[in-house]
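Heads up, the thing below is written out as structure tokens.
The other protein chains are all here in position, but one chain of the complex has been omitted.
Up next, subunit A:
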Amino acid sequence: MAFTVDFDPENPDLTNDTDTQNEIFIQVFNSGDGELFNRLYLEDSISNFSGEPLTGADRLAFFKEFLASKPSLKAAVTHAYVAGDVALIGVDYSIETTGPDGEPLLLEGNCTDVLRRLDDGRWLMAIDRPVAATGLVAE
């Protein structure tokens, strides 16, 4: 697959730049590769994308299943605050996917992301928390 951002799939770094973070996140999500997408998270990072807080193997299994049908993500950054080695990012997102009934499904909402800078200087996802305006991911 071709990424139009500077991105090493073997050793991903979301960087300290908010727009780069968002662009990498979108492109990896839209690649449909759940295993690759999972590498944007630390092993014990918490993703609430399924509606439940998932870590480790459960999170990987969900990402692989959810991304297998190649849903299409759009996301725009609403705010970003960096405090040392941790950052809070807000994005408005919309995802075009396919529902269980095979019909097109649109998921929209706002997502809060917490990112951490690792000892090696890379930035990765620590926590995500989508709040859906429409669709499957709820409070």
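By definition in this document, a residue touches a chain if its C-beta (ideal position, glycine included) is under 8 Å from a C-beta of that chain, and two chains touch if they have at least 3 such contacts; residues count from 1.
Quick note on the criterion: contacts and distances are computed from a predicted model.
This complex has a chain not shown, and the name its UniProt record holds, of "Peptidoglycan-associated lipoprotein", "Hydrolase", "ABC transporter ATP-binding protein" or "MoxR family ATPase", is "Hydrolase".
Across the entire complex, the residue among A:Gly32, A:Pro71 or A:Gly90 in touch with the chain not shown is A:Gly90. The residue from A:Val5, A:Ala61 or A:Val82 that touches the chain not shown here is A:Val82. Of the candidate positions A:Val5, A:Ala61 or A:Ile127, contact with the unshown chain belongs to A:Ile127. Residue-level contact of subunit A with the missing chain is found at 42, 44-46, 48, 53, 55, 79, 81-84, 86-88, 90, 110, 112, 114, 116, 126-127, 129, 131, 139.
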